[in-house]
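Missing here: one protein chain of the complex. Every other protein chain is in place.
== chain A ==
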């Protein structure tokens, strides 16, 4: 019983050591990169630019008739 607690604790320590060792980027840099991505892709985001009725695949289809 207590041996498994020891094993568990060793695993927790090992995991924390690993997580503590990573390199971290400044939040200001991370934020700038996220913003840049959004801005660069905004024109290609249909939910931002809107979808025109003629190209909207979900819009109920009008029935074509022969004149």
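One rule holds for everything that comes next: contacts are C-beta pairs under 8 Å (C-beta built on N, C-alpha and C of every residue); 3 or more make two chains touch, one makes a residue touch a chain; residues count from 1.
Rule of thumb we're sticking to: contacts and distances are computed from a predicted model.
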| What protein name does the UniProt record of the undisplayed chain give, "ATP synthase subunit f, mitochondrial", "Radical S-adenosyl methionine domain-containing protein", "Guanine nucleotide-binding protein G(I)/G(S)/G(T) subunit beta-3-like" or "Glutathione S-transferase"? | "Guanine nucleotide-binding protein G(I)/G(S)/G(T) subunit beta-3-like"
| task | Would you write out the residues of chain A that touch the absent chain, in ascending order? | result | 2-3, 5-6, 9-10, 12-13, 15-20, 22, 24-35, 37-42, 44-48, 51, 56-61
